[in-house]
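Worksheet: one structure, shown below.
With one protein chain withheld, the remaining protein chains of the complex are depicted in position.
Here is subunit A:
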Amino acid sequence: MVESALKLERARYERSALVEWLTTVDHKKIGILYFWSSLAFLLIGGLLALLIRTQLIVPDNTFLGPQTYNEVFTMHGTIMIFLVVMPLNAAFFNFFVPLMIGARDVAFPRLNAFSYWAFLFGSLLLLSSFLFGAAPDGGWFGYANLTSSRLYSPGLNIDFWVMGLQVLGVATLASALNFFVTIVNMRAPGMSLMRMPVFVWMTLVTAVLILLAFPSLTVGLVMIMFDRYFGTNFFNPAAGGDPVIWQHLFWIFGHPEVYILILPPMGMISEILPTFSRKPLFGYTFVVFAGIVIAFLSFGVWAHHMFAVGLGPVPNAVFATTTMLIAIPTGVKIFNWLGTLWGGAIEMKTALLFAASFIAMFTIGGISGVMHASVPVDYWQTDSYFVVAHFHYVLFGGSLLAIMAAIYYWFPKMFGRMLDERLGKLHFWLTLIGFNLTFFPMHFLGVDGMPRRVFTYSADMGWDLWNLVASIGAYLLGASTLLLFVNMLTTLRKPADAPADPWDGRTLEWAIPSPPPAHNFDVVPVVRGRDAFWIEKYGAEEVVGPAPERHGAESGHNPHNPHNAGSGDEAGHGSSAGHGQSAHIHLPPPSWFPLTTAAGLTLMGAGMVVHATESLASLGFPIVGLGIAMVVVSLLGWTFEPIHEESHA
């Protein structure tokens, strides 16, 4: 009865598969779109990394040439940060945050779809620069006045970078707002803040970081745009401007950005280690507050990227101290993860191996970060290969290893199929060895005085050996990443037979089928403690903290069983699905407007790039106008779109 009613409800929106994906507002589908898009970009970014390592494999190499090399390292960094790690995190935010807090969707489903399409189109705008032979070449950090003056960067390269990042920034801000509201407003009854899974906590903290940090990048990019297009002189020293202002604006964004990239993976680790140890996270409160403290401090450390700028010893001393302080909450997290494993019943699945290796690799990146905090040492290490080693231990050894763990952990829930464990373990070992072979020797190159961002080096510098080793490691790493794709693609051809709870999970997403139905929960679950699903499975002696205050919590709930539910407080859910009356679950209707709004926004950016061309400049502003018109019409349509009386939007 329930099923047929649901089908009836959904039949109204039956469309072709393509239209379904283009117009979807389902957080799970959007999560899957993010997932595959960013994995595709991972292949592009990885390929660029292999080009870098091929150019540097021997001294005086002429494989790429300076211009191409500069484009390649710029795009490698930009892609890996904005098009891979952030959207991979977003893929998991989208798919799992609503499930983990017992919600049926995010707070603003259409805004969510808009975020995805703006991300995709912004990425394509950025990547399209390759087609015009004008890929950005100013570094991912885009230091003014090299980037802000057409005198020093005459081509379209930087224009693509500025416009692409602006579109991506809008997507990111919209998404952060959405998840902030979702987590604050849409938690299931009983899911108090201190009962939220740590991944949800870290998503919330990341959303706040994005909301506070991205405006600074936006402002900086607008200033570069005005300097390049309209003759302003924000960063032009000849006219009284100062290029160092860009560095402040960029790193006020850029350092929190590091935590935007690493806090969600820390959340993933905090889910995966407990699951495979069959123990709750050790020191939950400390881990959560450590994350909050890291986020707070991250706004007070930006100038540690600028120790060599010459701000003077007093500012440097302040920023060195705040930077060292960040190591304390980070250390607390690491010890709590070790405490989680300690005394557990650890199951050596691929996800656990990746998560455990995260702890060791991230520790290396963390302690080399402390070295940089020592200002005099940083005078040497900054802009040398030592720093390249450091942040790859943080962003690959940290973020990406954790994301790999999350892929193995959550793939069954997303696609209903278990990834192959043998192939997974091979992938893990090759990744761990290839990663260390690539990046550990870069510490040595740093000691040997090799600067970053150089397209070549001469044979008499004595840097050949470690560059060769790093390049071999990079090829190994590339091959291991292909194994992940082989694993995923072969697994997707198998029947979808994954159980709802393959890992003996602790959080709510494991309470529902794999993959979850469109409406997620037949009945909104009532949460009786941390590790809500574990408590449902193994009993109430595990309950931590006070029982839920809301009504309907006294009976024993099994989220599997819709007939066993109380009439949970549905405030904020927009639908009232009590007592198994699933027919009343209203899903937000699909919509074209998020996609068209995002397309209009991207068109505005593309028009600005066209305006900077020599031959087609006159077309530029008309295209921008078209984009604006498209955004306005789409937003009007969005506003007046007939929505179901009980839709979430």
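Here is the rule we use: a residue touches a chain if its C-beta (ideal position, glycine included) is under 8 Å from a C-beta of that chain, and two chains touch if they have at least 3 such contacts; residues count from 1.
In the analysis below, contacts and distances are computed from a predicted model.
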Candidate names "Competence protein ComEC", "BolA family transcriptional regulator", "Cytochrome c oxidase subunit 2" or "Ubiquinone biosynthesis protein UbiH"; UniProt protein name, chain not shown: "Cytochrome c oxidase subunit 2"
Listed residues A:L211, A:I367, A:L483 or A:A599, member touching the removed chain: A:I367
Listed residues A:T232, A:T456 or A:T613, member touching the removed chain: A:T456
Contact with the hidden chain (one of A:G283, A:G300 or A:G637): A:G283
Among A:I433, A:L483 or A:A496, residue touching the chain not depicted: A:I433
Touching residues on subunit A - with respect to the absent chain: 65-67, 70, 137-139, 143, 145-146, 151-153, 237-238, 242-244, 277-280, 282-286, 308-310, 312-313, 316-317, 320-321, 324-325, 327-328, 331-332, 334-336, 338-339, 341-348, 356, 359-360, 363-364, 367-368, 370-371, 373-380, 382-384, 425, 429, 432-433, 436-437, 440-441, 443-444, 447-457, 460-463, 465-466, 469, 538, 542, 544
